[in-house]
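The complex appears here minus one protein chain, its other protein chains still in place.
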Amino acid sequence: MQKYQLKTFPKGGVHPAENKLSAGSPIKILPLPERVVIPVVQHLGAPAEPVVQKGDTVVAGQLLAQSKGFVSANIHASVSGKVFRIEERFDASGYKRLAFVIDRHDDTWDPAIDRSDTLHEHITASREEIIRKIQEAGIVGMGGATFPTHIKLNVPKGKKADILIINGVECEPFLTADHRLMLEKSKELMVGIRILMKALGVDRAVIGIEQNKPDAIDLLSSLAEKSSGITVQALKVKYPQGGEKQLIKAITGREVPSGALPVDVGAVVHNVGTTLAAYEAVQKNKPLVERIVTVTGKSLQEPSNFLVRIGTPVAEVIEAAGGLPEDTGKVVLGGPMMGKAVSKLDIPVTKGTSGILILPDSEAHRKPVQPCIRCAKCVSVCPMGLEPYLLMSLGQHQLWDKARRERALDCIECGSCSFICPADRPLLDYIRLDKMRIGALIRKEKKAVS
Amino acid sequence: MNQWKNFSKGLIAENAIFVQVLGMCPTLGTTTSAYNGLGMGLATTFVLVMSNIVVSMVRNYIPDKVRIPSFIVIIASFVTVVELTMQAYLPALFEELGLFIPLIVVNCLVLGRAEAFASKNTIWSSTLDGLGMGLGFTLALFMLGSVREILGSGSWFGLKFIQGDGMLLFVLAPGAFLALAYLIAIMNKFNRKNA
Amino acid sequence: MEYFVILISAIFVNNIVLAKFLGICPFMGVSSRLETSVGMTGAVAFVMVLATIVTYLLQYYVLNPLGLGFMQTITFILVIAALVQMVEIVLKKVSPELYQALGIFLPLITTNCAVLGVAILTIQGKYNLPEAVVFSFSTALGFGLALVLLSSIREALDMVEVPKGMKGIPIAFVVAGILAMAFMGFAGLV
Amino acid sequence: MSNTVLYTVISLSGLGAIAAVILYFVAQKFKVTEDPRIDEVEDVLPHANCGGCGYPGCRQFAEACVKADSLEGLFCPVGGNEVMARVAEILGLEAVEEEPRVAVIRCQGSFENRPRTSHYEGATTCAVEHALYTGDTDCPWGCLGLGDCVEACNFEALYMDEKTGLPVVIDENCTACGACVEACPRDIIELRKRNKKDRKIFVSCINEDRGGVARKYCSVACIGCSKCFQVCPFDAITMGNNLAFIDSDACRLCRKCVPVCPTHSILEINFPAPRVKKELVTTAGADSSGKTAGTKDTATGKKSSSGDSTETQNKND
Amino acid sequence: MLSMFLALFLVTLISATILGFVYEFTKDAIAESRAAKQTEALKKVLPPFNNNPVQEMYKKAVDGDTLYFFPARKDSALVGIAVNTFSPKGFSGMIRIMVGFLPDGTIRDVAVLEHKETPGLGEKMVRSKSDWSVQFQGKNPKTFKLAVKKDGGDVDAITASTISSRAFCDALERAYKNLTEGGAK
Partner (left out) sequence: MNKLLTVSLSPHVHGKDSTSRLMTGVVIALLPAWAVSVYYFGWAALYLPVLSVVFCMFFEFVIQKYMLKRASSLKDGSAIVTGLLLAFTLPSSLPVWILAIGALVAIGVGKMSFGGLGTNPFNPALVGRVFLFISFPVQLTSWPVPKGFHTSLTDAVTGATPLGLLKEGMRSGEQVSTLLKNVPDHMQMFLGYMGGSMGEVAAAALLLGFLYLLWKKIITWHIPVTILTTVFLFSGLLWLINPANNADPVFHLLTGGVMLGSIFMATDYVTSPMTPKGMIIYATGIGLLTVIIRRWGAYPEGVQFAILIMNAFVPLINMYVKPKRFGEVKKNG
């Protein structure tokens, strides 16, 4: 029965119901919105600095804000039109942040951008050029962390990457954006991989895909045979297979040490969406102004995958999938395990929005918290080898120092512990609190030292 | 009025066992029956009162540095007196209480009162203090002994009121701990309500 | 083999705290934190062995020849008190770190009936000197075992919501009671 | 017979003497000096170990005091000037007087004043909710009402008013240790100068949004209109970031600013009841009277607060 | 320094003096009460006698401990012998029993001198705690097998205390065996 040699990470993990409702629905292009809201921070790091002003007319693909500082990314206009306002707007962060509000006129693009479907396989750009183009295009990790990609490609001196891992795992239930992308943009993806390999100077790339996407595994395997150095690795369906550290462990057997970066063990991981964006940026000069978004939910009429312009209001995307169901209790940006619940629907889709999940009221609520029965299930599912029950308890008793010694900072916030806990304890909530407080402690220490 | 307080505080409000949790060993070790508890309590009370009296008598003549050793010697003398007297005239009780008679010396309660009260107060106050504390201690021991005897042997002062045995555990070590735990909890509640 | 029997007996079967009811005050007092329990165990072991040796010599070479058996209590306690104070002073000077760790417990030990109790029990048990040393040391180990177990449990209980009336001393006694119950399982081993 | 007595006397007093001599020499030989004043200072401190002084505990604070050349910057908020004077006396130093302070809650966003726009579920701590989003109202500044501050207070000087969802300070109990200030993720709590009879006037809002925006989220938000600023005769009010702020050191409690505030953002507490404006009672009623109640009856919570608010209203009638 | 020394010295001196006298005073009473225990036990387990059995006591070392024999005479005729016997097999260690035999070997009565058995269980061998040991009165070990019924003997064990009962029998058996071997004097 098993067709592939499966790999996986050794410890922990859970298997939530997969619910990939939209796996069979091809990517559709969402009608252009009348007004977009483009925040200046859509990435991990410092906000970009606006370079246009209120009232300016912009075309799609035009730079709106310039990255500022080391960890930051450029922001581009996703439609052409007039900058109505530059003001604070609610976004997925739950707070108001500076954003461009653009009223769309038509769909004019920056002429330097190649929008045709032609496949440019030949890579002419040099290593430096690739990284520069990716940086200019404002590409950030589309796997969820939205970490600026060019930084990850710039392997620090003294370290050496020897393997590129392409993350096509999509272990989150419900989400299918990466899956569809792998099926429909497979050729472009392969070029993207070669671009990233060149940028990193590695000659080996492995595409990791969970076994529940056999069509993608087959398709990419057949394509990979044609390019040297690229292989496809089927992975066991187990959450969080797509977590960077887990993926590296599964594929290479290497363990990223606590507090270290993947490059320390010679690996760099990129999401398939990021890879595609890299292809478009390098071969077609196209900045990151649109992305694939899965709109899904059991009560939703038509769970679908859309190609969405950055800045489109979430409400419009939901509308296109049949509208918000009457009994909606919760709307989540991203998947059910790691996504962020939002309080309002007029917030924009941003670079990191991989999906919009609608949960009916009956599934939207947490059950009452019960006492911990010390069943150790949270300990056994934690892929990082932590003790969530203890970290929560330490959090409740404000013992940050102890939590730090118990390595709260290693938590990747996968949520497996909260998912499994039979007593419905908000483990991850408190672990996040631990992490925040420990972070504050560390900052204080650093300040004291300097 | 004030003297009454010196006496009465030891009974409940500052009870050595229930409130201060001092002198635990004899409390647990000798309370297999109401009679034993009473005996131990009275023996301790005697030492406590006498040493309080003597300490408050000599308090002004003892230099600070040798305060503790002197007190210990005084207390130990009275303990030995009790020991010898009991051995001579109450041999059965002495056998039951065993090791715990000499250990009155190290009962934190006795030294504690000498230190904290008798060395700072007049003879009369110290006597009352010792008497109150001692009776409070005795009361607690007596209560614990009664509980353990009633539950453990089904009797009180040796008077059986059920056929057969009680819950044996209560005359054994674990029962002592458990009975005391719940007695303290109940007294805590009682004290808090009164306070 | 004889030593082994003494060891097992003193640690498990006739545990000084759980079966003999000695040293309960420090057992309750310092058991709220594991770290202090370990320190206390060290201090008690040290003083207990030392005191047993000294009182042993005192009993067999002074009191008995002079027919002063009845002076046991008073002489023993005097010796122990002096010994503890001496240890305290010396330790403070010689090893401040050790003093930091053990120092605060030393005054407590004077009024710890376990030390005097063991000294008297050694005489009552008719041990010879090496046996007395083993006996006192294993008694201290037994004390330490009970103390460490209780304190680790109490630390764990700090993390849960113990009913108000039971918090602190009462619940510690309940734990001690159940521990004593469990330790009865060792009955008959020696 | 006399033999035994003789032996007893000789051996015991001999033992005592030997012990005393040995101890004496040991003590001489192994003398260690430690500043005894540390203990003395520690003794007069309140032993609250609350950290309000900036040191981890009372002992550390005592050490710092003993080491320091002057008591400047060393202050125990719990013990207050009285304790510091005694510390100074022990150390032969000059005590530095500090004005007594008290915590105030700078948010009036009760359930009534601030519409809820979502429903929060999860860990009941403000810190977590704060990290997640604006909270179940849209005001990104306002109180989240999960009581991290109450949890932080060691002196039972705070409780959550269940009617308003806001914390209330019990003035008598507050030692101005600052634990709640530290705990609040939204920096809502301020330590202000303690006035006579615990009277206080302050802008109970920290929303820095533009007036229109702020008003949309909360009906009693400070909209930065500057009216109070203009009316204040003592220059105690500063404007900045769309917000008015009354400096408690400069404010002389003249109360001119209170009625001019169009949004009733300025609170006056512990002033004689009849002067309380009727609208104030209705808009910020539960809140302000809750605080009044708190000062009247230390230990009781919401029960007496509701009782008191009717009382106040009756007096007005 | 001197005052310190003097104070301590005086305290110990006075204490010691007092103690010495108290000891002298109670010494005899203590010795008496100790002796009383033995004579009382003897009186209890033996038929009336008018000699001093303690004076006529003889010992025998067996099984790593000692048996003590107390012949009782009435008008110089032997009326019985009490044996201070022991068994190490108790539930918590050594048990010592005084057992009185009539000249024909019949057990007249028993009295427990020393034991560490569990209160409520093995402790029941003591007469003041239960009447269990009455069953031995008037039994002759020649015909009455000194072993619990479980082991094929004639003794009803104390409920749930077979071990103590067995030790009890063991002690009696030891006394009887050595008495008959040594022959009545």
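Remarks
Going in written order, the chains are labelled A, B, C, D and E, and every chain counts its residues from 1.
We take it that a residue touches a chain if its C-beta (ideal position, glycine included) is under 8 Å from a C-beta of that chain, and two chains touch if they have at least 3 such contacts.
Here the structure is a predicted model, which is why all the values come from computation and not from measurement.
Looking at the complex as a whole, the chain kept out of the display touches A, B, C, D, E. Only one of D:Asn81, D:Ser118 or D:Asn154 touches the absent chain when the whole complex is considered: D:Ser118. In the complete complex, the hidden chain is touched by one of C:Leu106, C:Ile153 or C:Ile169, namely C:Ile153. Within the set A:Leu98, A:Val237, A:Ala423 or A:Leu441, the residue that contacts the chain not displayed is A:Ala423. When you scan A:Ile29, A:Ala376 or A:Ile442 for touch with the missing chain, the hit is A:Ala376. Across the interface with the omitted chain, chain D contributes residues 116-123, 128, 132-133, 136.
On the side of chain B, touch with the chain left out of the figure occurs at residues 165-170, 172, 174, 178, 181. Residue-level contact of chain A with the missing chain is found at 11, 14, 16-17, 94, 173, 245, 249, 255-260, 324, 326, 328-332, 334, 336-344, 357, 359, 361, 363-367, 370-377, 379-380, 382-387, 389-390, 407, 410, 413, 415, 418-424, 426, 428-429, 432.
FYI, only the chains that are shown with their structure count from here on.
The minimum number of touch steps linking chain D to chain E comes to 1. In terms of the distance between Cα centroids, chain D is separated most widely from E. Between the Cα centres of chain A and chain C there is a gap of 61 Å. The set of chain A residues that touch two or more partner chains is empty. Multi-chain contact residues of chain B (touching two or more other chains): 66, 69, 73, 76-77, 80, 84, 172. In the complex of the two chains, the chain C residues touching chain D come out as 62-63, 66-68, 71, 74-75, 78-79, 82, 85-86, 89-90, 92-94, 96. Residues of chain D touching chain B in their complex: 16, 19-20. Only residues 4, 7-8, 11-12, 15-16, 19, 22-23, 26-27, 29-32 of chain D touch chain C when the two sit together in their complex.
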